[in-house]
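All protein chains of the complex are present and in place, except for one that has been dropped.
Should a chain be cited, it is by its letter among A and B, assigned in written order, with residues numbered from 1 in that chain.
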Amino acid sequence: MNAVAVAPAREHLRRTWYAFSRNGGSVVGLGIVVAIVLLTTFAPWLTPFPRHARAFTDFEHAGLPPGRPYALGTDTIGRDIFTRVVFGYRFSLLLGVVVLTAAVPTGVLLGLLAGYYRGWPETVIMRITDIFLSIPPLALALAIMAVLQPNLQNAMLAVSAMWWPWYTRLVYGLVSSLRTEGYVQAAQIVGASPAHILLREILPNCLPAVLTKMTLDMAFVILIGSSLSFLGLGVQPPDPDLGTMVADGAKYMPDLWWISVFPGLAILVVVLGFSLLGDGLRDVFGVEV
Amino acid sequence: MTPEPLLQIRDLHASFVSYRGLARVLNGVNLTVGRGEKVGLVGETGCGKSLTMRAVLGLLQPPRARVRGEIWFAGRNLLALPSRELEQIRGREIAMIFQDPMAALNPVFTIGDQLLDVIARHPKGRPSATEAWERALAILREVALSDPERVMRAYPVQLSGGMRQRVLIAMALVNEPALVIADEPGTALDVTIQEQILLLMRSLVDAKGLSVLLITHNLGVVRALTDRVYVMYAGSIAETAPTADLFRTPKHPYTQGLLASVPKLSGEGVPRGIEGMIPDYLAPPPGCRFAPRCPFAQPRCQQPPPWVTVDTDHQVACVLYDAAPAPRLP
């Protein structure tokens, strides 16, 4: 206890790191995420054949197994799989970031309103949320893809449309319990505006849970996105996408197995990274999501 | 009149691993409960009372908890018993009445289901279904539950707190244990119901001639229910005496402070508290753990306090009474 008083910041940091690293997986997750972010940011300099990222043909080196200089082999038109996997990560991360920046604020705002204003806003928002939640996610995405052109933007739109209700429900649950807290009631008594109470008093207390869920959801959004691409409803050729690459390679099984296996493993690695990181954050914040 | 000892705790230590290091909570607890004796263990929240009782039942599990010392019960050292044999003792020879009746019953099974599971473990063998049912109804009547058949079919949520506490007493007593450990029974309930529960416990315990170890922070309860008291502070015993003696002539500065902090019914005087708080178990003071809060502290308190016999059956762990060196208890 004395330590807290003497060096609160350092003690806090130490405690946080202890909670985070107690589960060794979280550290691995952090490492994976940082590595992938760096790799994609500097992709043009870190990959051996940046030109292979898009349309490119080199039939002389088509269908080569893993070796030198193609660490993970080449595809049927001679493009380096490793290069394309790294650039594929760009689309995965882009999808995750865009979907979450669209879905999370929407969901959080609706959850705040529904949890704070009892009565009809609660009923309307939560019933609509329930209906969205009761639709199988992939079915909703498919229905939306049905009326739109299959491409990355529309895939992001479809996935966002099915993702916000989870945040509404999460925040709604948090607000429902927070609104009876002393400091919220105190703010109401002194006449603080609802906007102030919601944004300054309640929202900050929801952030740890929301942040943790966002990290875990990066994993699931990337998974769903790659599934849509795998079905041919997401990123379109010649742009590299991990799901599309797996689907392409599946046609040349088992002889050219590396074409689909390595992009598949790449999906596994990124999803694993975000899941482990999310689990670690959950331990640090001590939240249920 | 010293009854034959039934439970004897000797030099019990327990520590826990936490992120800041090892918390040494129990620091050499010595405590004896005689056959047919009603013993109180009092102390502030966090002093290690509940841990002591968990240790007796073998509920402190490694790797989080490290326990050493001896706990002798009816001729066996419980800390040295394999878990299977300990299982045989729990609920049969030593039973436990839990503090929070809201939390100690499994919410998804009926009372009957849970009570019958306990009855099935009767030391004289598993009774037949009808016999077990009869026994369940009988014990529920004994704890003064008016409609035992309905209680048997009820889920915990359907009963009031007081009824649940009675059910827990019934579960503890149904297999006729020799020792009952009661952890602050009724503190989760309101005062009038708590009083009913305590009166009920006293009459049942007296009628059956059970030994009791009552754990509480409530001195009034100790005074009303026990023959002898142990006062615990920060993981070790500060003082023990027959209940009446302790209230008449408290010796340890901590006991004195504890008694002074109880408001008098007559309204005379102002209750005094004890300055400070329980020490940090991660870095406990050397020697007497009460020294930092003690108005009589002196350099000698940096050493472990002596165990001094001040009167028949009245012992205290404090240097203030060490004038004539007294024989040390093991």
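Remarks
Everything that follows uses one rule, which is that contacts are C-beta pairs under 8 Å (C-beta built on N, C-alpha and C of every residue); 3 or more make two chains touch, one makes a residue touch a chain.
Everything that follows uses one rule, which is that contacts and distances are computed from a predicted model.
Not every chain of the complex appears here, and the one that does not is recorded in UniProt as "ABC transporter permease", selected from "Sulfurtransferase complex subunit TusB", "Substrate import-associated zinc metallohydrolase lipoprotein", "Imidazolonepropionase-like amidohydrolase" or "ABC transporter permease". Of the candidate positions A:50, A:66, A:121 or A:150, contact with the unshown chain belongs to A:150. Shown as candidates are A:56, A:117, A:257 or A:285; the residue that touches the absent chain is A:257. Although one chain is not drawn, the whole complex shows that of B:11, B:44 or B:117 it is B:117 that touches it.
Although one chain is not drawn, its touching partners on subunit A can still be listed: residues 25, 127-128, 130-131, 134-140, 142-147, 150, 219, 223, 226-227, 230-233, 243, 246-247, 249-250, 253-254, 257, 260-261, 264-265, 267-268, 271-272, 275-276.
Interface residues of subunit B with the unshown chain, by the touch rule above, are 54, 57, 59, 63, 83, 87-92, 95-96, 98, 100, 103-109, 114, 117-118, 121, 155, 157-158, 168, 171-172.
One rule holds for everything that comes next: only the chains that are shown with their structure count from here on.
Distance between chain centres (mean CA atoms), subunit A to subunit B: 51 Å.
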